[in-house]
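With one protein chain withheld, the remaining protein chains of the complex are depicted in position.
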(Lines give C-alpha, C1' and ligand atoms only; values in the text may rest on other atoms or scores of the structure.)
Protein backbone atom coordinates (compact mmCIF):
# COMPACT_ATOMS: atom_id res chain seq x y z
CA UNK A 1 0.00 0.00 0.00
CA UNK A 2 1.19 3.48 -0.78
CA UNK A 3 -0.36 6.85 -0.09
CA UNK A 4 1.08 10.25 -0.80
CA UNK A 5 0.39 13.91 -0.16
CA UNK A 6 2.06 17.14 -1.14
CA UNK A 7 2.08 20.23 1.04
CA UNK A 8 3.96 23.44 1.63
CA UNK A 9 5.97 24.52 4.65
CA UNK A 10 5.61 28.23 5.26
CA UNK A 11 8.71 30.42 4.91
CA UNK A 12 11.08 30.29 7.84
CA UNK A 13 14.24 32.16 8.76
CA UNK A 14 17.60 30.71 7.91
CA UNK A 15 18.43 28.02 10.43
CA UNK A 16 17.39 24.63 11.74
CA UNK A 17 13.69 24.31 12.64
CA UNK A 18 11.80 21.64 14.54
CA UNK A 19 8.80 20.65 12.38
CA UNK A 20 7.68 17.31 13.82
CA UNK A 21 4.24 18.51 14.90
CA UNK A 22 3.66 20.40 11.65
CA UNK A 23 4.57 17.31 9.61
CA UNK A 24 2.31 15.04 11.69
CA UNK A 25 -0.58 17.50 11.32
CA UNK A 26 -0.31 17.23 7.53
CA UNK A 27 -0.37 13.43 7.38
CA UNK A 28 -3.39 11.18 6.94
CA UNK A 29 -3.91 8.51 9.59
CA UNK A 30 -0.88 6.25 9.57
CA UNK A 31 -0.87 2.49 8.99
CA UNK A 32 0.02 0.20 11.85
CA UNK A 33 3.46 -0.60 10.41
CA UNK A 34 5.34 1.07 7.59
CA UNK A 35 7.65 3.84 6.49
CA UNK A 36 7.08 7.57 6.15
CA UNK A 37 9.22 9.04 3.38
CA UNK A 38 9.68 12.81 3.36
CA UNK A 39 11.14 14.71 0.43
CA UNK A 40 11.82 18.43 0.02
CA UNK A 41 11.66 19.63 -3.59
CA UNK A 42 14.49 22.15 -3.28
CA UNK A 43 18.26 22.31 -3.67
CA UNK A 44 19.07 24.81 -0.92
CA UNK A 45 17.29 23.28 2.06
CA UNK A 46 17.43 19.98 3.89
CA UNK A 47 15.46 17.49 5.96
CA UNK A 48 16.98 15.68 8.89
CA UNK A 49 16.42 14.47 12.44
CA UNK A 50 18.03 15.75 15.60
CA UNK A 51 17.42 16.88 19.18
CA UNK A 52 13.85 17.93 19.88
CA UNK A 53 14.26 19.88 23.11
CA UNK A 54 17.09 22.34 23.56
CA UNK A 55 16.94 25.25 21.05
CA UNK A 56 20.68 25.77 21.58
CA UNK A 57 21.33 22.62 19.56
CA UNK A 58 19.60 24.15 16.54
CA UNK A 59 21.44 27.43 17.07
CA UNK A 60 24.80 25.68 17.19
CA UNK A 61 24.00 23.50 14.16
CA UNK A 62 23.47 26.65 12.09
CA UNK A 63 26.89 27.88 13.13
CA UNK A 64 28.55 24.51 12.58
CA UNK A 65 27.17 24.23 9.05
CA UNK A 66 28.32 27.81 8.35
CA UNK A 67 31.75 26.76 9.55
CA UNK A 68 31.88 23.57 7.46
CA UNK A 69 30.77 25.37 4.27
CA UNK A 70 31.74 29.02 4.50
CA UNK A 71 30.34 31.92 2.53
CA UNK A 72 32.47 34.03 0.24
CA UNK A 73 35.15 31.48 -0.55
CA UNK A 74 37.34 32.89 -3.34
CA UNK A 75 36.98 29.73 -5.40
CA UNK A 76 33.20 29.95 -5.77
CA UNK A 77 32.02 30.59 -9.34
CA UNK A 78 28.24 30.29 -8.81
CA UNK A 79 27.89 33.62 -7.01
CA UNK A 80 25.21 35.63 -8.78
CA UNK A 81 22.38 34.58 -6.44
CA UNK A 82 24.01 35.85 -3.25
CA UNK A 83 26.70 34.74 -0.83
CA UNK A 84 24.33 32.29 0.87
CA UNK A 85 23.45 30.50 -2.36
CA UNK A 86 26.37 28.21 -3.20
CA UNK A 87 26.92 27.19 0.44
CA UNK A 88 23.20 26.33 0.64
CA UNK A 89 23.55 23.87 -2.26
CA UNK A 90 26.41 22.07 -0.52
CA UNK A 91 24.63 22.07 2.86
CA UNK A 92 21.53 20.56 1.22
CA UNK A 93 23.63 17.64 0.02
CA UNK A 94 25.33 17.27 3.41
CA UNK A 95 22.08 17.31 5.41
CA UNK A 96 20.07 15.45 2.78
CA UNK A 97 16.75 16.20 1.11
CA UNK A 98 15.09 12.84 1.70
CA UNK A 99 14.32 11.12 4.98
CA UNK A 100 12.60 7.84 5.89
CA UNK A 101 11.15 7.20 9.34
CA UNK A 102 9.65 3.94 10.63
CA UNK A 103 5.95 3.82 11.52
CA UNK A 104 5.12 1.49 14.42
CA UNK A 105 1.71 0.98 16.04
CA UNK A 106 0.32 3.76 13.89
CA UNK A 107 2.85 6.40 14.97
CA UNK A 108 6.22 7.72 13.88
CA UNK A 109 8.75 5.61 15.77
CA UNK A 110 11.19 8.36 16.69
CA UNK A 111 13.55 8.15 19.64
CA UNK A 112 12.51 10.16 22.67
CA UNK A 113 14.99 12.93 21.84
CA UNK A 114 14.41 12.92 18.09
CA UNK A 115 12.48 15.51 16.11
CA UNK A 116 12.19 16.24 12.40
CA UNK A 117 14.12 19.29 11.21
CA UNK A 118 13.70 21.60 8.28
CA UNK A 119 17.15 22.98 7.48
CA UNK A 120 16.66 26.36 5.83
CA UNK A 121 20.00 27.31 4.31
CA UNK A 122 18.93 30.42 2.37
CA UNK A 123 18.55 33.87 3.89
CA UNK A 124 15.15 34.08 2.23
CA UNK A 125 14.16 30.59 1.16
CA UNK A 126 10.44 31.22 0.73
CA UNK A 127 7.86 28.49 1.02
CA UNK A 128 9.20 24.95 0.73
CA UNK A 129 7.37 22.23 -1.18
CA UNK A 130 7.24 18.77 0.37
CA UNK A 131 6.11 15.29 -0.64
CA UNK A 132 5.18 12.73 2.02
CA UNK A 133 4.81 9.10 0.94
CA UNK A 134 3.59 6.37 3.27
CA UNK A 135 4.56 2.78 2.48
CA UNK A 136 2.91 -0.12 4.27
CA UNK B 1 4.33 -6.39 2.53
CA UNK B 2 6.05 -4.83 5.49
CA UNK B 3 7.71 -6.39 8.50
CA UNK B 4 9.55 -4.67 11.29
CA UNK B 5 11.66 -5.44 14.29
CA UNK B 6 13.31 -3.38 16.99
CA UNK B 7 16.56 -4.32 18.65
CA UNK B 8 19.46 -2.87 20.58
CA UNK B 9 23.09 -2.57 19.58
CA UNK B 10 25.35 -3.02 22.56
CA UNK B 11 27.49 -0.09 23.68
CA UNK B 12 30.57 0.52 21.59
CA UNK B 13 33.52 2.86 21.85
CA UNK B 14 33.48 6.16 20.02
CA UNK B 15 34.30 5.53 16.39
CA UNK B 16 33.09 3.83 13.23
CA UNK B 17 32.08 0.17 13.63
CA UNK B 18 31.33 -2.52 11.06
CA UNK B 19 27.99 -4.09 12.06
CA UNK B 20 26.85 -5.91 8.90
CA UNK B 21 26.91 -9.37 10.45
CA UNK B 22 25.24 -8.20 13.65
CA UNK B 23 22.45 -6.52 11.66
CA UNK B 24 21.90 -9.59 9.49
CA UNK B 25 21.76 -11.82 12.56
CA UNK B 26 18.89 -9.72 13.94
CA UNK B 27 16.75 -9.85 10.79
CA UNK B 28 14.02 -12.35 9.96
CA UNK B 29 14.38 -14.21 6.66
CA UNK B 30 14.40 -11.67 3.88
CA UNK B 31 11.99 -11.50 0.93
CA UNK B 32 13.27 -12.24 -2.55
CA UNK B 33 13.17 -8.58 -3.57
CA UNK B 34 12.70 -5.48 -1.47
CA UNK B 35 14.27 -2.82 0.71
CA UNK B 36 15.74 -2.99 4.19
CA UNK B 37 15.31 0.29 6.05
CA UNK B 38 17.46 0.83 9.12
CA UNK B 39 16.85 3.62 11.61
CA UNK B 40 18.79 4.57 14.74
CA UNK B 41 16.65 6.25 17.40
CA UNK B 42 19.35 8.66 18.59
CA UNK B 43 20.66 12.15 17.80
CA UNK B 44 24.36 11.58 18.48
CA UNK B 45 25.07 8.48 16.39
CA UNK B 46 24.77 7.58 12.72
CA UNK B 47 24.21 4.74 10.28
CA UNK B 48 26.05 4.55 6.99
CA UNK B 49 27.86 2.25 4.58
CA UNK B 50 31.54 2.13 3.80
CA UNK B 51 34.57 -0.11 3.35
CA UNK B 52 34.18 -3.52 4.96
CA UNK B 53 37.81 -4.68 5.06
CA UNK B 54 40.58 -2.36 6.14
CA UNK B 55 40.18 -1.13 9.76
CA UNK B 56 42.36 1.87 8.88
CA UNK B 57 39.45 3.30 6.91
CA UNK B 58 37.31 3.36 10.04
CA UNK B 59 40.17 4.82 12.07
CA UNK B 60 40.70 7.61 9.55
CA UNK B 61 36.96 8.32 9.27
CA UNK B 62 36.84 9.00 13.02
CA UNK B 63 39.66 11.52 12.61
CA UNK B 64 38.14 13.11 9.51
CA UNK B 65 34.80 13.63 11.23
CA UNK B 66 36.62 15.12 14.24
CA UNK B 67 38.35 17.47 11.85
CA UNK B 68 35.15 18.49 10.02
CA UNK B 69 33.28 19.17 13.29
CA UNK B 70 35.75 20.05 16.00
CA UNK B 71 35.24 19.92 19.74
CA UNK B 72 35.48 22.98 21.94
CA UNK B 73 34.65 25.61 19.33
CA UNK B 74 34.20 28.93 21.13
CA UNK B 75 30.86 29.52 19.45
CA UNK B 76 29.16 26.43 20.90
CA UNK B 77 26.36 27.19 23.36
CA UNK B 78 25.07 23.64 23.96
CA UNK B 79 28.01 22.58 26.11
CA UNK B 80 26.68 21.20 29.37
CA UNK B 81 26.74 17.53 28.27
CA UNK B 82 30.45 17.42 27.46
CA UNK B 83 32.74 18.51 24.66
CA UNK B 84 31.78 15.53 22.52
CA UNK B 85 28.05 16.29 22.68
CA UNK B 86 27.41 19.17 20.28
CA UNK B 87 29.80 17.80 17.63
CA UNK B 88 28.02 14.44 17.89
CA UNK B 89 24.69 16.08 16.98
CA UNK B 90 26.20 17.63 13.86
CA UNK B 91 27.99 14.44 12.88
CA UNK B 92 24.73 12.47 13.22
CA UNK B 93 23.14 14.80 10.66
CA UNK B 94 26.16 14.57 8.35
CA UNK B 95 26.37 10.75 8.45
CA UNK B 96 22.60 10.25 8.63
CA UNK B 97 20.39 8.24 10.95
CA UNK B 98 18.41 6.34 8.31
CA UNK B 99 19.65 4.00 5.63
CA UNK B 100 17.92 1.92 2.95
CA UNK B 101 19.57 -1.07 1.30
CA UNK B 102 18.21 -3.14 -1.60
CA UNK B 103 17.33 -6.79 -1.04
CA UNK B 104 17.94 -9.04 -4.05
CA UNK B 105 17.51 -12.81 -4.21
CA UNK B 106 16.79 -12.85 -0.50
CA UNK B 107 20.02 -11.10 0.53
CA UNK B 108 21.26 -7.58 1.14
CA UNK B 109 22.57 -6.39 -2.20
CA UNK B 110 25.71 -4.64 -0.98
CA UNK B 111 28.74 -4.05 -3.14
CA UNK B 112 31.65 -6.37 -2.49
CA UNK B 113 33.49 -3.70 -0.49
CA UNK B 114 30.45 -2.36 1.33
CA UNK B 115 29.55 -2.96 4.96
CA UNK B 116 27.05 -1.33 7.32
CA UNK B 117 28.55 1.05 9.87
CA UNK B 118 27.40 2.23 13.24
CA UNK B 119 28.92 5.66 13.77
CA UNK B 120 29.27 6.21 17.52
CA UNK B 121 29.99 9.89 18.02
CA UNK B 122 29.73 10.04 21.84
CA UNK B 123 32.53 9.09 24.20
CA UNK B 124 30.03 6.95 26.09
CA UNK B 125 26.99 6.50 23.89
CA UNK B 126 25.50 3.51 25.69
CA UNK B 127 23.24 1.02 24.00
CA UNK B 128 21.70 2.20 20.73
CA UNK B 129 18.11 1.44 19.80
CA UNK B 130 17.39 0.43 16.23
CA UNK B 131 14.34 -0.19 14.03
CA UNK B 132 14.61 -2.41 10.95
CA UNK B 133 11.74 -2.33 8.46
CA UNK B 134 11.56 -4.65 5.47
CA UNK B 135 9.46 -3.56 2.49
CA UNK B 136 8.61 -5.99 -0.31
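Lettered A and B in written order, each chain numbered from 1.
In this text, contacts are C-beta pairs under 8 Å (C-beta built on N, C-alpha and C of every residue); 3 or more make two chains touch, one makes a residue touch a chain.
Predicted model, so just to flag it, every value in this text is computed and none were measured.
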item: Candidates B:35, B:86, B:118 or B:131 - the one touching the absent chain; value: B:35
item: For chain B, residues in touch with the removed chain; value: 33-35, 48-51, 54, 56-57, 59-61, 63-65, 67-68, 94-96, 99-102, 104, 109-114, 117, 135-136
item: Residues from chain A at the interface with the omitted partner, ascending; value: 2-4, 6, 37, 39-43, 68-69, 73, 75-78, 86-87, 89-90, 92-94, 96-98, 100, 129, 131, 133, 135
